[in-house]
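Only one protein chain is missing; all other protein chains are in place.
Residue numbering begins at 1 within each chain, and the chains themselves are lettered A and B in the order written.
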Amino acid sequence: MSALALTRRPNGKATGLLIAGVLIFGVTPARAHRLEKRFKVDTHPVITIHNPDGMVTVKAWTRREVMVVANHGSEKVEVDAEQVGNRVDIMTHQLVDTIAPEDMRADYEVSVPEDAELQIHNDSGAVSVANVLGDMNVETVAAGVELADTAGYLTVKTIGGSFQCVRCAGRIEVSSISGSFRLLDLRSLHVRAQTSTGNILFSGEFLPNGIYKLKNYSGVIEVRFSPADSFDLSATSLKGKVVNEANLTPPAHRRFFSRIGNSLFGSINSGRAKVDLTSFDGTINILKRQ
Amino acid sequence: MPEADAIRLAQQGDAAAFERLYRLHSRRVYSLCLRMVGNTAEAEDLTQEAFLQLFRKIATFRGESAFSTWLHRLSVNVVLMRLRKKSGAETSLEEVTEPDEDSGGPRRDFGAPDLTLSGSIDRVNLQRAVEQLPPGYKAVFVLHDVQGYEHNEIAEIMNCSIGNSKSQLHKARMRLRELLHEALRQKAREERKAAGNAAGED
Partner (left out) sequence: MDCKEFLNHLDPWLAGDQRREARVHLRGCSHCRGLVEDFGALRAAARELSASDPEPPAHLWNSLRAQLEQEGLIRTGDEAGARSSWLRRLFAPIPRPALAGAYLALLIAAAFAASGPIHRRVNDYRWVQDTSTEALRAQLNTTETATVASFRDPNPVVTASLHTNLAIVDNYIALCEKSVREDPQNEIARDYLYTAYQQKADLLAQMADRGDYGR
């Protein structure tokens, strides 16, 4: 009888069998080591997180406290959180010189005041941040990064990790080598996104006076605009193609345009935002938002 | 020590570099805080908080904007957060709380005022009037008219559009004009009353 079938029976005998099954077959239970710590902080606390592998989830709450809940399975790593002034440092330490990959993992759930500033370094796994309004610096190697409803000055750097940002305000600068980006419903006036081989999707409004620069080497850059948007567009793919559904008028504002490769320049409505799309040999799609 | 060198050294924890950056920028930051909150004790506290935050985060400064712009954005945020905490309400450039006639605020002038401000504004009255502005208006007025920032710099500092900055500045000046005119009228009323009393005694 499978462990799954056993758990459907709401009786003590099933539970006993399940536990026996766990012990016999060596199924690892939920994380063996757990740390929970709380720190009282003032306005604008700084939270730093250094983790080689695992899930890092940061959420805002209304308390003037930072709460850290960390879980890890192996005794070969140690998770630590300490406070220095108005800064909370969270770190995963490796306790032995040689460590197997499966032993490195630690998962964090961190609750912070919404005005907190974050500095996160997580090599692999995933990083997720929601509703935090302070400035942020996130660096990963392979971990994906997902942000929602953030504000402040946001810098994200990955090597191969993907990036998604939904309803983010403030200033956004993201770079990667092979990671792809999804920028959805942004409230930001300044977006700079650069990846080499990843794709970039921008779907949302170009705000008046905003500056949006999206750049890749190969892959696809796709922007989905609304006919109500107002922006100056410059789109250039040196060796790839530019596909356009926008009804552009000649540029509303004088600029020096370098006509190299496949280029498209023009304005929609009064050209209040500035949109620069550049690719080396990828495809640039400028499509109407459905 | 040039500022660029000081920034690099401060990123490595050099004490002299920190002090150099502080000496270069503390007066303007303190001035901004003082104009926004109106008292020296709180301005000192806010100045210290702004520099603390700056130095904690200096390693993340990548030079994409001018250092002073970055610092002033931080300072304005520190001040606005403090004002928000005191008022218990959201403080943003978009939100305006204007005193209306029922709440006892100054009367609106719908016609041309009979007194001109030219030659009549002293520092004390102006500072008092500035303190009565909503935080968003106050920030833009202090940054533009007092400290001399341009609208494109204010837009970067306040994370708003240039048009927004211009519009808020105009509203701030109109409000200050009303407040200062009311102060002048009040002064004129008091002078007339004092003159009347003196004549009565005679």
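In this section, a residue touches a chain if its C-beta (ideal position, glycine included) is under 8 Å from a C-beta of that chain, and two chains touch if they have at least 3 such contacts.
For clarity, every value in this text was computed on a predicted model and none was experimentally measured.
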Selected residue (touches chain absent from view) among A:Thr57, A:Asn131, A:Thr197 or A:Asn244: A:Thr197
Contact footprint on chain B, counting only the chain that is left out: 5, 8-9, 11-15, 18-19, 22, 26-27, 30-31, 34-35, 43-44, 47-48, 51-52, 55-56, 59, 111-113, 116-123, 126-127, 141, 145-148, 166, 169-170, 173, 176-177, 180
In chain A, positions touching the absent partner: 50, 52-53, 77, 84-85, 87, 91-94, 98-101, 104, 123-124, 141-142, 159-160, 177-178, 194, 196-197, 217, 236, 238-239, 256, 258, 260-261, 278, 280-281
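To be clear about the criterion, only the chains that are shown with their structure count from here on.
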Separation of chain A from chain B, taking each centre as the mean of its C-alpha atoms, in whole Å: 35
Residues of chain B defined as touching chain A within the complex: 49, 52-53, 56-57, 60, 62, 64, 73, 78, 81-82, 85, 155, 159-163
Touching residues (chain side chain A, partner chain B) in the complex: 43-44, 46, 86-87, 115, 117, 119, 135, 137, 153, 155, 169-171, 173, 189, 207-209
